[in-house]
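Below: one structure, written as structure tokens.
For this depiction, one protein chain was excluded, whereas all remaining protein chains were kept in their positions.
Now for subunit A:
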Amino acid sequence: MSDETKLASGDSVCLPNGLVSHGDSRTRRVYETARSLHSGAVKDLLSLGVCERCIFRLIPVEAFDSDVSSVSTSTLRSWLESGDDETGPLESSCSRICIVCLGILQFVFSDAKQKLVKTDTSSDYAARITELVKQDRHEFDSFGLEVSVPSIIIENERAVLSYLKGKYSNEGWLQIKKISVKDALKILVLDPLRASLGAKSDSSTFHIRLIYSRASDGAQGASEKTHESKRRKTDAENGSNCISENSFEKVYEPCLLSVHCNKMPIFFSGRYFKYSRNVSQSRWIIDDERMGEASVEEILGGNILPACLGDSYKFHAAGREDIDVRMLGSGRPFLIEIQNSRQCPSEQSLKEVEEKINNSEKKLVGVKDLRCVGSQCWAMMREGEAEKQKQYAALVWISRPLEDKDLNSISSLIELKILQKTPVRVLHRRSPLDREKIIHWMKVEKIKGNSHYFLLHLCTQAGTYIKEFVHGDLGRTTPSMGSILGCRAEIIQLDVTDVKMGDS
């Protein structure tokens, strides 16, 4: 290249040997690289049907880098072809799919509607990808790029490399490690995508996955595949001098590309209240019939999910209560995990969700302190688990009248140790164990005009079965309310009045 004229990129200059070169220094580098590739190998690969960028990949002089992305496919081809002055120009095989990368590095693919999409430069390609990403309506300012390609590519590449090894066994460029099709695509399109999407790239919480799959999927039976790979392996070992037609699959159709966007889950924390004795904590269905009239999980998740435009939700709570037990007082801490949310709701919209739930007609469930939290939320749930204490109010009936001395005998029991065998009502799904639990304190509240009923307030260790502590579970929980008072005791209803967590 004699003329060092400064030209704006995009201008072309006619050089002495009839070549056309852009003034841009990057493209000039690529041109020089193209000329420096082993011409014999280039000719072989071109005639086999390997695409231009794959040639750059497979016969590397230096590392394959993003400069290559700045040059269009057709320009690359003209540089590679014209390196060979002896034979005339090869038949224009621009329209054929590369036998190795199946069109991926040629920026050719079929879209969801089975239409063929051809783009020449990486920025055109990036523009098409951006269109597809925007369809999903995600809000993001940074992304991570992932690519997945059909496995046939590895096999075909191996066949081509073994052929080259056989023919050019002494060349140095054979030993250089080749960049895979996946990595090459990422190198080529990352910068244009960043520009086109207007976002940074990092291994962030939002991923764009480009999934290439074979157009005619499942065309081959599994047994056929194994036979093929066995044959290919022997070829690789022998380093055959010509590529046998059987050692790789000729694919004539470009791959199907689908773009999947996925956001890592986001979390919301808060405390919920359960005012109904007919609402379960999570969705409970037996034999196609729902138990209870609603569930806390569905009421909370069903209201938060639309505010995030997410795909689905998962509900986690710090403990649980039975369907017929109300959750009052300070509420129970919970987490809602939203999968693939498209937007993070504002404080205002979270307030609206809270109000909607709290002001609903039926007043089954309440919520407070709803807010978005980061990944430290799990630590929050675990925190105080060992010291978690729960407070309850139980309506108790006893078979003899309550006496004044009973009030004292009950409230004097501090840090009472009880032994609970696994209650019969959960024995079908839990291990039969003896669990030692602590009742921290108890207080009796009399009910006027009725000496057989009273309200029992108690504070217990997490994991204590309150109902069984009151009625004794056929004597399998000792001591029980009945054994302490020396009579029969039954629990009529139960409410949770406090769930103590480390933070409150």
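Please note the rule applied: a contact is a pair of C-beta atoms (placed from the backbone, for glycine too) under 8 Å apart; a residue touches a chain by one contact, two chains touch by 3 or more; residues count from 1.
FYI, contacts and distances are computed from a predicted model.
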- [ ] Among "dolichyl-diphosphooligosaccharide--protein glycotransferase", "Mitochondrial import inner membrane translocase subunit", "DNA replication complex GINS protein PSF3" or "Protein Abitram", go ahead and choose the protein name stored in UniProt for the chain not displayed.
- [x] "Protein Abitram"
Open item on the list: One chain is left out of this view; which of A:A112, A:A195, A:M264 or A:I492 touches it in the full complex?
Closed with: A:I492
Open item on the list: So one chain is hidden, and I want to know which residue out of A:A215, A:A294, A:L395 or A:A462 touches that hidden chain in the complete assembly.
Closed with: A:L395
TODO: Have a look at A:K200, A:K356, A:R382 or A:K443 and name the one touching the chain we're not showing.
DONE: A:K443
Open item on the list: Even though one chain is hidden, which residues of subunit A still touch it in the full complex?
Closed with: 275, 277, 326, 328-329, 391, 393, 395, 397, 407, 421, 424-432, 441, 443-450, 452-453, 455, 457, 459, 467, 471-475, 488, 490-493, 495, 497-498
